[in-house]
Each structure stands twice: as structure tokens, then as C-alpha cells.
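Apart from one protein chain that is not included, each protein chain of the complex appears where it belongs.
As written, the chains take the letters A and B, and residue 1 is the first residue of each chain.
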Amino acid sequence: MTILRLIAFSVALMLAPFASAQQSGPLRIEITEGVIEPLPIAVAPFVAENPAAANFAGQISQVIGQNLAGTGLFREIGRDAFISQVSSFTAPIRFADWKAINAQALITGAVSVDGNGRLVVKFRLFDVFSEAELGEGLQFVGDRENWRRVAHKVSDQVYSRITGETGYFDSRIVFVSESGPKNARQKRLAIMDYDGANIQFLTDTSSIVLAPRFSPTGDRVLYTSYETGFPQIYELSVGNVQRRQLDVPAEAMTFAPRYAPDGRTVVFSLAQGGNTDIFTLNLDTGARQRLTSAPSIETAPSFSPDGRQIVFESDRSATQQLYVMGAGGGEPRRISFGQGRYGTPVWSPRGDLVAFTKQNQGRFHIGVMRTDGSEERLLTASFLDEGPTWAPNGRVIMFTRETAGASGAPSLFSVDISGRNLRRVPVDGSASDPAWSPLLQ
Amino acid sequence: MAYLNKALLLTAAIALGACSTDADRFGDGSGTPAAGQFDNGGLGDPNDPTSLAYFQQTVGDRVLFVVDQSTLTPQAMVTLDEQASWLANNPEFTAIIEGHADERGTREYNLALGARRASAAQDYLVSRGVAPGRLRTVTYGKERPLEICSDEACYSQNRRAVTVLTAGLTG
Partner (left out) sequence: MTTGAYISSAAHTAFIAFLLFGGLFSRDRLPPVEVAEVSLISAEEFAALTMPEDAPDAATDTAALVAPPPDAEPEPQAEPEPIVEAALAPPPPEPDVPAPPSAPELDVIETPPPPPLADTSPDEPEIIAPPTVEDGTDLPQDDTPAPADRVAPEPAAPAEPSAEEAPEVVEETAPEETPEAPAEPQEAAAPEEATTEIVTEAEEPEETAPTTSVRPRSRPKRAPRVAETPTPEPEPETDSTAAAVAAAVAEAAQTPAPSQPSGPPLTAGQKDALRVAVQQCWNTGSLSSEALRITVTLTVNMNPDGKPDNGSIRMLGFEGGSNGAAKQAYEAARRAVIRCGLNGYNLPVEKYDQWSTIEMTFNPERMRIK
């Protein structure tokens, strides 16, 4: 207060001589400071339009609220505070009641089960203070068992209409589910909704599996398995859980596979004679190409979204650092220059950032930098954070956080790329190596 | 006695091949030494110089590395010299050399680091006369720590290359 007063005082003194000058036209002011806080949003319980829809209506509005609040960009206003209830989807909105509880956005909706037994979900989004609808009302029709996906689709629409970027709720995570003691950990591939719901296992626990990655269409997964007793790269079809070993030399160890944006090329690491380099494999022709041939470790490759470049890690300069090279190889340029070691680079879906793991002074961080290495920002810090993966909209990063000690165990966390909204993803048991799918179609 | 041991080992190896699970192999191969030290679970009599138990405990089946390094220490070389001579005396055995890393690194880098360590041990054994065809390497990165605390005391035991004998079946 004092400071403001002082500024106002000096500004007023400075401008006093001009105070009598006449002003023409509208008053003009410029706002350059604002607040950054979650937008208060009210999700009116969706109206069940027939008895069969009663359960779904409550669950769907609940999931929508959780989705939006979970982003950290919105704050859901508790229903206890509501003044008016929305008892019919077509009833006019009493904006005054929602302004009174400072709801800046309001979602209304209705759920019914149609004659074919399918779920019909309608929703509208309102800007309460402007008393205007944001976008148009939409209706989704889906199978009842997919009610969560419908809720995610509604959430994606709301998110997109308010923030201006696409959502990420209707997406999935493939990860490694872990159990057992630290020195005999059992690992199996699993898949779940982005929020931890609907976990399904894709492999059994008989072999170590590591670091899965989704194909650009989300229907296949690359991963590393010790099925043969040696690390080898596999591709698994999510739909029928069929897996196949990829065509690489049997005597070599292969790992760190990721798809190119075309979905037909795989880039991976191959270790032979103690040296690890990066190769590509064409899934259609089986043609293999060597991209690096240094005596150092080259691994953890990740394609740029346009498919033209690959970011990877290498210890050619004595410690793990990040490098970018062309999709066909060539002389890489180093992009990480800060203190510590940098690994697991992952190119963002927007193409403008690289997420990475940084190890410095005994701690691990998840961070982001521009693709030329500038503007490095660390988002997290803990005993062991690693393996970032991007939400399909490039706004959120999920990663593995492992606790220390004999009983230490990994779990999944997510964080906004601003560094805010760090959360543990609720998964039963231990989990590691998450990979985010594209938005489902 | 020796025959019986070999037969046992052979059976075990066949069983392992059938399962082809690393977890199983760890169960007696390079798992906690306590597991195979005193019970006779297929490792044979530790006093029998041709037994697996003797190789593990007397010769020493593992060498250790410093942080983020794959260079063999002088002590490691002594151990590998003994391994080389044991392998020379027991030509029916082949070996898989496992490379491991501590937990203070990212997963895939540690795989590559483990591969380096296993290869360093392999190269040394070959330089000491072991036929390359009898040796194979595998990396486990940080997936199979021996000690589970989060201190250097444990990390130093986990940065290792372990020579696991395989009774000639995969050679």
C-alpha cells in the first residue's frame, strides 16, 4: 500500500503540470499486470433425463470436475456453495446465482440412455460474468461402458474453449507396473487412462520390460523386454496384445526404441562390444541404418514432430549431454551446457521444447529447454526423477519419481510445464516409465 | 560327486532355458550370495574347485567399478585373472557376463553403462586366453541391484560385472 501510494504520489507530481490539458476521445489505459490463478469453475451436476442415466450423470460430472481441477488451471467450486440447481438442461441459466459464488465458468449437462442402450451426453459452457455461452452446446453418443471417455471428451472441449489449446483428457498412458522387492523387481507393461483409471496389463511378469512408447496413432507400443534373457526391442499391438520381436541382430542388445512421426520407422539404441549407438529400422522393409558411430554412449533418441531431427543423449564429452542431429544422422550439435548431466531428452509435440532429466549435485530434475538449448527451466527436484513424457498438447509432463532407500519405489507424477501443479498420478502399486498417448480419436 | 554336480547343473540349465527368465537365473546365478552360499542349491560343494560355489566364492564371480566408469581396477584385474584360469581349467563351462549400474542414473544410460562394464570384463578375459565364443555379455543397467540401500555402501556393490557360468549349453 505504501509503495503504491508513493508511486502514485510521484507520478501525480510529475504529471501535475499537464493536468489541465484537455483529453479527446475515449480514455485509454494499458493493463500489463494481472494475476495467475486457477479459474473458478462450477460443474452443475448433469441432469439424468431418464432413470437408466442416473448413475452416469453423477459420475460424468464428477470426472469432468476432477479433470479440470487436476490441470491446476481451474478450481472447481464445491456444490455446497451452489445457490441455484440446474434441474433441466433447457432451463435458462440464472447467471446472478453463479456470479454470486464467483463461478467464472459454468458447465451444464444432461445424460440419457437412448433406445439402443447408448449413452447420450449433452453439455454447454457459459462465461458467467459475460452471460454468454462459450462455443456451442455439444452432444456425444457412446457406449455406456465408455462413460469415462465421454466425460473426458466433454472436459477436452471445455479446456480448449477456455484456454485456447487442445485438451489431453481423452488419452492414455502406457507404463511399467512394478511389484516385489527392489533387488528382484517384477515388471509388466500396463495401460490406463491418463488419470490412472482402467488399468489393464499388456504383458505378464516373467520378463523385465522397460520404457514403452506409443506409436503416433496410439495403437501400438514399442518397448524393451528381456524375454530372451537379453534386452531386445519389441512391438506390441494394443488392440489384441500381440507382440513381436523387431528384426535386429540377435547377438546385439537393443533398447530405447521410439517411433518416428510416420509410425513406420523406429529409432533405437544398439549395444555391441560395449559400445552403444543409435540406429533406425524401417518396419516395412526391415532396412536398418546406423546414425551414430562414436565410441561413446549414444542413446535415448527422440524424433522432432516434423521427423527431421533427432535429439539424443551422449557422453562423448565425458558426461551425459544432449545433442541434436538430422534424422539421417550427421554431425550432432550439443544443446545442453548447464552444470550436471542431462539425459532422456523428449521432443515436445509442439516442437518448441525438449524435456529432459537432469542430474546435478546429487539430485534429479525434470526440466525443459528450447530446442537450441536456451531457456533451460527445471520443473522438479527429488532424490530420483526421470523419464519425462509429454501430454498430447505439450502442456503437461509426466515422469517417474522414485523414493530412496531399501523400500524405495517408483510412482508416476505430472507437472505443468510452468512448474506448477505437481501431482502424483493415482496408480495402485508402483509404476515407472510412463508414455503418453496422442489424443484418442 | 563331480558328476552328480554337473548333472544337476545341466538339468538346472535346461530348466532355465525353458523358462528363459532372467529373474529365474538371478535366483541362483548372481542373486544374493546368501541364497547359494550354504545350501547346496545346485552350486556344488564350495570346496570342490570345479563347482559353481567355488567359482562364486573362492575365485570371485564379480568385479566392481567406480562411479560412471567401466575401467577395470587393479583389484578387478586380479579377480578376472583368477576367473580366466578357472575357465581354462573347466573348459566345459561357458559364461554370461552381466553388467550392472547403481541407481544414480537414468534407465537407458545405465543399460549402456552396464553393457560397457560387461564388455570391459569380457575383453579382459579374452586377453587372458578365454575363447571369445565362450563368453557373452548382457546388461541389466540398474534393474537388478544386489544391495538395496540408497548409500554409497550399496551403490559400490551394485556397480559390478558378474560372470555367470552356464555349463556350456549356450556356447
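What we mean here is this: contacts are C-beta pairs under 8 Å (C-beta built on N, C-alpha and C of every residue); 3 or more make two chains touch, one makes a residue touch a chain.
Quantities reported herein were computed from a predicted structural model and do not represent experimental measurements.
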Check your understanding: Looking at A:Asn55, A:Gln85 or A:Ser130, which makes contact with the chain not pictured?
Key -> A:Ser130
Practice item. With the full complex in mind, choose from A:Gly367, A:Pro392 or A:Pro434 the residue touching the hidden chain. Key: A:Gly367
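As a convention for this text, only the chains that are shown with their structure count from here on.
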Review point. For subunit A and subunit B, what's the span in angstrom between their mean Cα positions?
Key: 40
Practice item. Under the touch definition given earlier, write down the residues of subunit A that touch subunit B in their complex. Key: 181-187, 206-208, 210-211, 226-231, 253, 255-256, 269, 271, 273-276, 297, 299-300, 313, 315, 319-320, 343-344, 357, 359, 383-384, 386-387, 402, 404-406, 408, 433
**Study point:** Parts of subunit B lying in touch with subunit A, wherever the complex brings them together
**Key:** 19-23, 25-26, 31-32, 68, 70, 96, 103-109, 111-113, 115-116, 118-120, 122-123, 137-140, 143-150
